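Every protein chain of the complex appears in place save one, which is left out.
Chain lettering (A and B) follows the sequence in which the chains are written, and residue indices restart at 1 in each chain.
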Amino acid sequence: MFQFIFRRLSLVIPTFIGITLLTFTLIRLIPGDPIEVMAGERGVSAERHAELSAQLGFDQPLYVQYFRYVGGVLQGDLGNSLITKEPVLSEFLTLFPATIELAVCAAIFAILIGLPAGIFAAVKRGTILDHSVMTFSLTGYSMPIFWWALLLMLVFSVTLGWTPVSGRIDVVFWIDDVTGFMLVDSLLSDEEGAFSSAVSHLILPSIVLGTIPMAVIARMTRSSMLEVLSEDYIRTARSKGIAPWRVIVIHALRNALIPVITVIGLQVGILLSGAILTETVFAWPGIGKWLIESIGRRDYPVVQGGILIVATIIIVVNLLVDIAYGVVNPRIRHSR
Amino acid sequence: MSLLKLENLSVSFGNFRAVDNISYQVDEGEVLGIVGESGSGKSVSSLSVMGLIDYPGKVSADKLSFDGQDLLSMPETQRRKLTGSEIAMIFQDPMTSLNPCFTVGYQIIEALKTHQGGSKKELRQRAIDLLTQVGIPAPETRLSAYPHQLSGGMSQRVMIAIAIACNPRLLIADEPTTALDVTIQAQIIDLLIDLQRTKKMGLVLITHDLALVAEVAQRVIVMYAGQIVESGPASEVFSQPKHPYTQALLASLPESAAGKSRLDALSGVVPGMYDRPQGCLLSPRCPYATEHCHNVAPENQGPIGRQVKCHTPLDEMGRPAA
Partner (left out) sequence: MTTQTLTAPAPRTPLQEFWHYFSSNKGAVAGLFFICIICFMALFADWVAPHSPSDQVRDALLLPPAWLEGGNWAYVLGTDDVGRDILSRLIHGARLSLSVGLVAVTASLGMGILLGLLAGFCKGVVDTIIMRIVDIMLAMPSLLLAIAIVAVLGPSIVNAALAISIVSLPHYVRLTRAATMAEMSRDYVTSSRVIGAGPLRLMFICILPNCLAPLIVQATLGFSSAILDMAALGFLGLGAQPPTPEWGSMLANALQFVQRAWWVVTFPGLMILITVLAFNLMGDGLRDALDPKLKH
């Protein structure tokens, strides 16, 4: 098992190096002189230019710049924001809980709906239930989620008035930032109604962000279940006279989940990029909104650092999924 | 008293009848051989006995009873109590028939727990006993093995252990050796026959292997395209086949081709969904077929216990009756 984890870990390192190369080059692809670009329209004097250039290491050869960059990254130094002058990492860390909160709720929504829907569709193959699950999931899969967000907002917030339009909590509450997770913080605070306000703010964004993963999970679960249900060992299980629910839940699901877990893991990327759109629409103060605003402000260190962190998170999650895959699937655990 | 009795059992998938009005019975402690080519409905008929035919397959029968109880009319839950305990089945491919996600022990104990229950320790001990019975060395350690760690022969032994876990009175073995190495095949068959004798089980042995059936079965059924074309005591059917198909099957054995340069084989294939002939199903391939055979389907002939579905059953010399 340790050997298995170690092997997976060693595969991650080249990918990480590749990503640092990518973010490093990306910034240098900006047309024009980087310092001019960073300085914006006001321009910069010649001495200041030389000073900045030395300070930022632009006068060094490229490979030295790269190693400096990677060295900084490894020590958690992702540079400072051009606008706020704050370190990119600390800005990221203050905003990240909001995105995690949203992404986790979206993932829970997606799994809670997608998994059972896929199982039912497979078990009731060819029925109306199956067809409607498949139609809904393909529609969800094709959904432009920024529009879906607007549409849900139009119906539930504006027309029906059930949910708030944007933000994480009602402005009347002043919640101390303890964990960064509004659901937890609002519980910790003594303010009455704060928690329910936080929940109601989360509902629509979670549904919006969870829609595509839900559709993907439902489709994958269905096809995986269908495949497993036709396996010989399911016939064996049934020939033992086990109750049908037990055959499906114990014997089929365990095997069918193996590819589904991989797919759920892959949704982390979709969730994080979807968060960019969802957070923009719902004015959710997370890293997605932060990245887009930084692009608008031409705050390149933030863009560079943010992309690096997000990509790293995705790699790490994929690694964890791989390991989880080994745990569920004895064949992999033993054979390698 | 017959243990299992089928009367006019049919299994259809849409418009296609995979099993077409077959009737047979198995007595307690008897070995019944079912032989036939691939696609002749051997497996499907036994799956229907186990109640394992799924939508869109449909099972219909005048009678399908086990030990006097009607299997078709009894409620689902009651029937499940029989399957796995009183009637058990082992399958063709042992490597895919065990669930890869669970240990051998779990899968054996599951069968025991479903029908008999007991404490964890008892169940474990019984699982070890079962593995010993089926001849698996070091059974204690095997309990925690996963199926992919076992060889084909070992897996089939585990399958047999699962099948005999609840001391079934009827065991259906669907080509239990087809997927195994030749050297292992004999061991598995010996094991099955041993268990059958000591436990006095009825055994339905479905196979391609005519020599095997001739050796171990008391009675034999020959199936072709979903129908039973000939049935009778094994010794009689093989020494004096009455149906041209049985004759052809026997002629295709290497043993009967001694002195010839080529094996005899029937031309053509078993008719499928789209090319079912009008009259006798064998007529396109039968060397003796007449105009009558092509137009009219034959009925069963002969006494109960020695029946043949042919217009012109073969005589002692292996020639069609006039």
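Throughout what follows, a residue touches a chain if its C-beta (ideal position, glycine included) is under 8 Å from a C-beta of that chain, and two chains touch if they have at least 3 such contacts.
Predicted model only: the values in this text are computed from it and were never measured.
Asks: Touching the absent chain in the whole complex: find that residue among A:Phe24, A:Trp148, A:Trp284 or A:Tyr325.
Replies: Considering the complete complex, A:Trp148 is the one touching the chain left out.
Asks: Touch as defined at the start, partner being the missing chain; which of A:Val133, A:Ile276 or A:Val321 qualifies?
Replies: A:Ile276
Asks: Could I get the residues of chain A that touch the absent chain, sorted low to high?
Replies: 14-15, 18-19, 22, 26-27, 29-31, 135, 138-139, 141-144, 146-148, 150-151, 153-154, 157-158, 165, 223-224, 227, 259, 269-270, 272-274, 276-277, 280-281, 291-292, 295-296, 303, 307, 310-311, 314-315, 318
We adopt the following convention: only the chains that are shown with their structure count from here on.
Asks: I'd like the Å distance between the centres of chain A and chain B, where a centre is the mean of that chain's Cα atoms.
Replies: For chain A versus chain B, the centre distance works out to 54 Å.
Asks: Which of the residues in chain B end up touching chain A in this complex?
Replies: Interface residues on the chain B side: 47, 50, 52, 80-85, 88-89, 91, 93, 96-102, 107, 110-111, 114-115, 146, 148-149, 159, 162.
Asks: Mind pulling up the chain A residues that touch chain B in the complex?
Replies: Residues in contact with chain B: 231-233, 235-243, 251, 254-255, 328-331, 334-335.
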